[in-house]
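Of the protein chains in this complex, one is absent; all others appear in place.
In order of appearance the chains are A, B and C, and numbering begins at 1 in each one.
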Amino acid sequence: MLKLVKVFPTPPLINHDEFLVIAGPCAVQNYEQTLKLAQILMAHGVRYLRGGAYKARTSPYSFQGLHEHGLAMLSAVKSATGIKIVTEITDVRDIDKFHDVDIIQIGARNMQNFPLLEAVAHTNKPILLKRDFGATVEEWLFAAEYLMDFGNEKIILCERGIRTFSDASRTTLDLAAIGAVRKITKLPVIIDPSHSGGDYELVPELARAAAAYPAAGLMIEVAIDPEHALSDKEETLRADKFVSLLDEIDAILAIVKKKRI
Amino acid sequence: MLKLVKVFPTPPLINHDEFLVIAGPCAVQNYEQTLKLAQILMAHGVRYLRGGAYKARTSPYSFQGLHEHGLAMLSAVKSATGIKIVTEITDVRDIDKFHDVDIIQIGARNMQNFPLLEAVAHTNKPILLKRDFGATVEEWLFAAEYLMDFGNEKIILCERGIRTFSDASRTTLDLAAIGAVRKITKLPVIIDPSHSGGDYELVPELARAAAAYPAAGLMIEVAIDPEHALSDKEETLRADKFVSLLDEIDAILAIVKKKRI
Amino acid sequence: MLKLVKVFPTPPLINHDEFLVIAGPCAVQNYEQTLKLAQILMAHGVRYLRGGAYKARTSPYSFQGLHEHGLAMLSAVKSATGIKIVTEITDVRDIDKFHDVDIIQIGARNMQNFPLLEAVAHTNKPILLKRDFGATVEEWLFAAEYLMDFGNEKIILCERGIRTFSDASRTTLDLAAIGAVRKITKLPVIIDPSHSGGDYELVPELARAAAAYPAAGLMIEVAIDPEHALSDKEETLRADKFVSLLDEIDAILAIVKKKRI
Partner (left out) sequence: MLKLVKVFPTPPLINHDEFLVIAGPCAVQNYEQTLKLAQILMAHGVRYLRGGAYKARTSPYSFQGLHEHGLAMLSAVKSATGIKIVTEITDVRDIDKFHDVDIIQIGARNMQNFPLLEAVAHTNKPILLKRDFGATVEEWLFAAEYLMDFGNEKIILCERGIRTFSDASRTTLDLAAIGAVRKITKLPVIIDPSHSGGDYELVPELARAAAAYPAAGLMIEVAIDPEHALSDKEETLRADKFVSLLDEIDAILAIVKKKRI
């Protein structure tokens, strides 16, 4: 039975009148580009930079990230700009390398990697817990229950699409999961329109929908130069398009009585 | 191969800067209530009343609608208020009874009932074609191709959720289908948040998301008195909640540069 | 609530120690070929010939069947060989043309076409009710409940695969549905490995699995000359392969204590 997620956290990491935006490239590849992007984000009030250093890729022949070098690049960008860092851990043995990370992401494929959940929980850092694309809402909340049982309540849930038969997009964004979670717990749910849609043209559409629903926030793949990305180029939004989208998001948030953080 | 849906219609029934709202009860049960609801809708600029006379129900023991009596009730409300009527046909042999209907709905279960498609197409009336909850976008567009091949281009597509493993809601609203359809055809796609979610608490959330995406419109189950509905009471919005929702929808539409029709 | 399917039928159309095999082409195209196939079937103890006269096709440009001419061809083959005829009805207005048909098939797309269910039930003929590929077992049994409520208990359920995300085959054969149905009703469930798999190489594999489970029977697409079929050629088994498969089926049935009928 779900217990802890039903009564905690007090308060949640994102208040009910707040909307968190996290943005950045699929993988960090280049210091200058990442720095430039971080400056643009900060200039537009986006205080969290996502960027992969360790990438969990379907194929062993795909770019797997820059590893420690990528983490160092993110730390340098953080020092230079003050932006906070969100990045994914894929190996429990790497946990000590994440000391400078502000929110540790547990990817969809690791949602039920319980030793990893335990290690991340014990850092006492905020955790971004993605829903596995084959998991029910209940299983997802049980993964959060593990984190709480390991002593960490600083949880942000992230819906990124589920596996269905539909030919409309790579996965099907399960927006109603936000409402289903809300009936059980105060844990915030943010939306990842990039991995869900798998197509940068869908990203603004799904992002606006998430803001209007409303979700508790968004995590979006954005890059200065998506054409040169070594991963996810087809779903990464250009920085200028992202800035336009932020204006639409802000206008929608005013209607649903939330403010962007 | 899809042919006609790729080049037609010119123009579509709903222009790209328009947003059609259709509202009303699952089934028409009572003249006074339906009249009162129609008056509220018209007062708020909603010009299309939906209401079932012939209901396709999973169980033979569920309320199946008032049939001809229901159609007559809808006609009377139309005469009294000027509101236009949207209602579903379930039997090809009933086609002549639908002369006073403004938009004939083909329900999800009949999306590939080809004789019914042919009969409805030949009326030359606008058609609301719901996506079967087990159908791909391609199959749905092929059903529209049938309608066009039978000579009728006045098609509105309606996404109402697909069957998935998710425990978040009754079906999973496939919002990205709007974008997928838009890449192939100008046919408008409206969203039914009521049947998709199966829960009136989800309706405003999914409706706002659809407006922000944006869809080409909404079809929502609304009643004066949902508690006394003989069908779908758990997903029907009260009229006063619906009126509040319209204000939010209008504000969102201003952001995505659409006007409600 | 399900009522009639829980207590009826007594006895079912296929007894628990019987295994019904129905075989034949997707669509009847040619008298000589159909006759020749029927003779082969009869020679191997297969007493039911399937063959489409009215085809429900996803695309309006696909071969739609020979209609009355196809029914006449089936009747002629029946007269010449004594084989029984199984064919699908797609339009309620055609019901009187099916007087010579032995088992009337309701296709997956029409599982919840309730006027069609009523008309077919009233013929008092045996009915083959396919499961819609987007329907739950409960919804399928409710469709059977409609047939019983309309006065016809002569029902054979047919599982033909469901829509899933899997890339293994066209639809995913839900074999466990046999067991799930068996817990609720005595209605027999047969398996269609042809439409489920969508690939003639999968047909013997899925057919053997269905026999060993065991199902109550099989409906298989078989033709003398699949290469010249105007529909479903990729999933139709050659007659000689089918005859070999029958031997394997018979051997498996001996193990699960069933005999082929």
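Everything below uses one rule, namely that a residue touches a chain if its C-beta (ideal position, glycine included) is under 8 Å from a C-beta of that chain, and two chains touch if they have at least 3 such contacts.
Keep in mind that this is a model prediction, so the values were computed, not measured.
Of the chains displayed, those contacted by the omitted chain across the entire assembly are A, B, C.
Considering the whole complex, the residue from A:Lys36, A:Lys84 or A:Arg109 that touches the absent chain is A:Arg109.
Considering the full assembly, C:Val137 is the residue among C:Val137, C:Cys158 or C:Val222 that touches the omitted chain. When you scan A:Phe8, A:Phe63 or A:Phe142 for touch with the missing chain, the hit is A:Phe142. Contact with the chain not shown here comes from a single listed residue; of A:Ala56, A:Ala76, A:Val243 or A:Ile261, that residue is A:Ala56.
Although one chain is not drawn, the whole complex shows that of C:Ala210, C:Ala223 or C:Leu246 it is C:Ala210 that touches it.
For chain C, the list of residues touching the undisplayed chain reads 134, 136-138, 162-169, 172-180, 196-197, 199, 201-202, 205-206, 208-214, 248, 251-252, 255-256. Against the chain not shown here, chain B presents residues 163-165. One chain of the complex is left out; on chain A, the residues touching it are 1, 3, 56, 58-61, 90-93, 109-115, 132-135, 139, 142, 145-146, 149, 162-163.
In this text, only the chains that are shown with their structure count from here on.
The rotation relating chain B to chain C, fitted on Cα atoms, comes to 180°, given as a multiple of 5. One inter-chain figure worth recording: chain A and chain C are separated by 48 Å, centre to centre, where each centre is the mean of the chain's CA atoms. A straight line joining the Cα centres of chain B and chain C is 34 Å long. Shown for chain C are the residues that touch two or more other chains, namely 163.
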